[in-house]
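Note that one protein chain of the assembly has been removed; the remaining protein chains are unaltered in position.
Coming up: subunit A.
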Amino acid sequence: MNQAEVSKLVSKLRIKVPPKHRKLPNPKGPEGRLDKLRKTVTGLIKYERIELNYNRADEARQYAERLISEAIRHGDCHKPTMDTANFWLLEKELVHKLFKVLVPRFENSSVAYTKLYNAPKPQYARVLDKAVLELKGNPYPELGNKQTNNKYFIQNILLDAAKHEYRQAKYAEVANKIGQAGNETSPVNTENAEKLNEKPMSS
């Protein structure tokens, strides 16, 4: 019963954290890995949108999320948080940005603070997966086009008109067939055929 609740000690991240870390192999070993990640986290906080290899982006994202959530939790008067920020941010003016810009921005957020996109790569090339990592609420234009289904976009108008024309042609064809069949069988059926003729045209 003496166990403390984990969620009170460590802030729960709003992204999926894999069970094992990536080693990001390099000649300097684990220390080099941390150097790489510090550079990436610094870059993310500085530029707010960066493009890099997927592995490194996904790994750095977790540390950036943790850093921001600690900053929101404890504020700038908390010594351990300040030390963490000092460790992760290589450019010291970014410490001010973290506490004075990012904390107010994300204080009331209920979702993750960063966003990771898969970046395009050449079709038949053997290259590493690329990703775009960004802070939410950045000043750049959106990467994804959210509203592709606006029916007033020119491509949708053109496709809709093509669909309409195709349907009209099909209806006319069906109506013709029915009319012919009615004529062949008996004169009694012609009334029905006419009715059928009218139906699809009006719809």
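Following the convention adopted for this analysis, a contact is a pair of C-beta atoms (placed from the backbone, for glycine too) under 8 Å apart; a residue touches a chain by one contact, two chains touch by 3 or more; residues count from 1.
Here is the rule we use: contacts and distances are computed from a predicted model.
Chain not shown in the complex: UniProt lists it as "39S ribosomal protein L39, mitochondrial isoform X1", one of "DNA replication complex GINS protein PSF2", "39S ribosomal protein L39, mitochondrial isoform X1", "U3 small nucleolar RNA-associated protein 14" or "Elongator complex protein 5". Looking at A:17, A:128, A:158 or A:181, the residue that reaches the missing chain in the full complex is A:158. Contact with the undisplayed chain is limited, among A:3, A:108, A:123 or A:150, to A:150. Taking the whole complex into account, subunit A touches the unshown chain at residues 139, 141, 145, 147, 150, 152-155, 157-159, 161-162, 165.
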